[in-house]
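With one protein chain removed, the remaining protein chains of the complex are shown where they sit.
== subunit A ==
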């Protein structure tokens, strides 16, 4: 059997031709996508939303983690003092507590100070004016040292503090943080699950889009096979199309996430201010953006790969 001849060219020349063909395929695929703007926009938008949903959830839980992480360090017991305790007694008590080794820091918020802070929040001036007396108690914020901050130790500390004659009631900030963290862990699992489901959705969307494209171009594909196109040659533009869809979808997703974060920033700042803090929402960041875009490209490639494998058997004699 005689070998089938290939066009004679040096290896380096063949490599250049091969590269040029890839470039042409990629450009041709992109031009084709832009040639049908409406369907392309729809597909890209669906991919973008599918990727943006888990990414947004991820960013959300990530931000909450940062927030609670910050509170974690300041896990404290707020000890509300009895109404009749005057400020001298309160100061003396604070001083006594500061001497205790398990407490790293003790902060006294006196009644007048509490009232002033409360007024600053706004909206309550009328209500407070109506009262003759300052209704707010003095509060001691007890910050345990890092070696005395396990939940058990905190509870023990709370019991001791409550036993003080000046104490009215205490509130521990740890319980809700623990709950929040359990919820966060749940949310993270849910994000993963949702991400996997929507990723599957993206595969199906790209796969179906490429399938339709293959059906649309049946005639062209047959002619290419007729003149001796290899299976790889015929597949290439479709694989590039899938990668382009993924890339555009990924970029669309990062845009959506950034847009949501920017929109939410205002409300978050206001909320943080209410808690006497300041909080800047973190967006996707460079790593996150890259991850979303790379995920998009990978899903697009795999989706088109599946479609191409199922619907393009390549040149074949029946």
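Rule of thumb we're sticking to: a contact is a pair of C-beta atoms (placed from the backbone, for glycine too) under 8 Å apart; a residue touches a chain by one contact, two chains touch by 3 or more; residues count from 1.
Going forward, contacts and distances are computed from a predicted model.
The chain not displayed here is annotated in its UniProt record as "Cell division ATP-binding protein FtsE", chosen from "Putative peptide ABC transporter, permease component", "Nitrite reductase large subunit", "Cell division ATP-binding protein FtsE" or "Septum site-determining protein MinD".
Listed residues A:229, A:264, A:291 or A:306: the one in touch with the omitted chain is A:229. Not every partner is drawn; the one left out touches subunit A at residues 1-2, 4-7, 13-14, 16-18, 20-21, 219-220, 222-231, 233, 314-318.
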